[in-house]
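Report on the following structure.
Here the complex is missing a single protein chain, while all its other protein chains stay put.
Chain lettering (A and B) follows the sequence in which the chains are written, and residue indices restart at 1 in each chain.
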Amino acid sequence: MPEPLDGNMLAGPLSDVFTVDISTAVGQCASCGTSAPMGETRVYADAPGLVARCVACGEVVLRLVRSDGRAWLDLRGTRCLQLTLPAE
Amino acid sequence: MGIVSPGFSGRRRPGGEKLPPGQYLVTDFPVLSAGPTPRVDTGSWELGVVTETGERHSWDWAAFRALPSEEFTVDLHCVTKWSKLGTRWRGVSLDTLLEQADTSAEYVLARSYGGYTTNLPLEDLLDGRAWIAFEFEGEPLDPEHGGPARLLVPHLYLWKSAKWVQRIDLMNSDEPGFWESLGYHNYGDPWREQRYWGD
Partner (left out) sequence: MARAAVLGRLSWQVGTVTGIRDEAAGARTLTIELPDWPGHAAGQHVDVRLTAPDGYSAQRSYSIASAPDDREIELTVQRIDDGEVSPYLTQTLERGYPLELRGPIGGWFVWDPARPEPVLLLAGGSGIVPLMSMIRTRTAAGRTTPFRLLYSARSPDTILYAAELAERHLAGNGLTVTYAYTRSASPDSPRPAGRIDAGLLTAAGFTPGYAPGASPGYPPGPAADGWPQDAAPAVFVCGPTGFVEAAARLLVAAGHDPAVIKTERFGPSGG
């Protein structure tokens, strides 16, 4: 049964792409405008790729496909992503 | 490749059967999905075919089930590497469904309840190679496997067999679908191992 996981699990796969932990980044959904930590998205991880959906409206906020040596990331569903950077 | 884990071989069954490259055999039927399972009851279900000129044909459940259907047994190959052989279905051939459509289109975009899409050349749906399937192993198709009805195109990777199919758009130009726009191969032939862009 494709029951969604929490966006907390995005941190592992997205660590191949980002150097900051994406699960604490705050994303604004491009469909409904709701802002929430990526850790709160509903993630469908069984698919041929990873699909994160907005907890408020259910639309796709992030998609990730990884093969050996390549990754494809679609953030069109996220209008803006606010990341916490380490103190300089 | 990671370090070898002593004593680990995974869940695969040894071949014997001829499988496409990189695939392994399963006996269960894994469920993969990009979102929650759509719940569509047959009372409100509708399947549409829209040609490149905008001409539309649609069937409600009764009309769809009145179309000639056939039983068929095929092998399934998922891009996530599992293959399931000898699966038995009942469905309406796309040859039947597209009989009335007046079209010179070359491409198809299949759309599902829930928003999923996948694209293929129209010719891959014809000549007995594709069905709208509504029964699996003699039982009505379960929602988690795409019921009430799904597209089934067994000669391509299973992501092309759109679950919960709602509409078939016939198009003059090719439009990449949900996975084809994010790295997955535009055509997807398992025997040539066309999983990702550039394969």
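To be clear about the criterion, contacts are C-beta pairs under 8 Å (C-beta built on N, C-alpha and C of every residue); 3 or more make two chains touch, one makes a residue touch a chain.
Please read all numbers here as calculations on a predicted model, not as lab measurements.
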* Hidden partner chain, residues of chain B it touches -> 1-12, 24
* Identify the residues of chain A touching the omitted chain, counting contacts across the whole complex. => 1, 3-9, 11-12, 15-16, 18-21, 23-24, 37-40, 45, 83-87
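Just so it is clear, only the chains that are shown with their structure count from here on.
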* Asked: Centre to centre, by mean C-alpha position, how many angstrom separate chain A and chain B?
  -> 26
* **Touching residues on chain A, where the partner in the complex is chain B** => 1-2, 4, 44, 46-49, 51, 53, 58, 60, 63, 65, 67, 70-72, 74
* Asked: chain A touches which residues of chain B in the complex?
  -> 30-37, 78-80, 115, 144, 159, 179, 181-184, 195-196
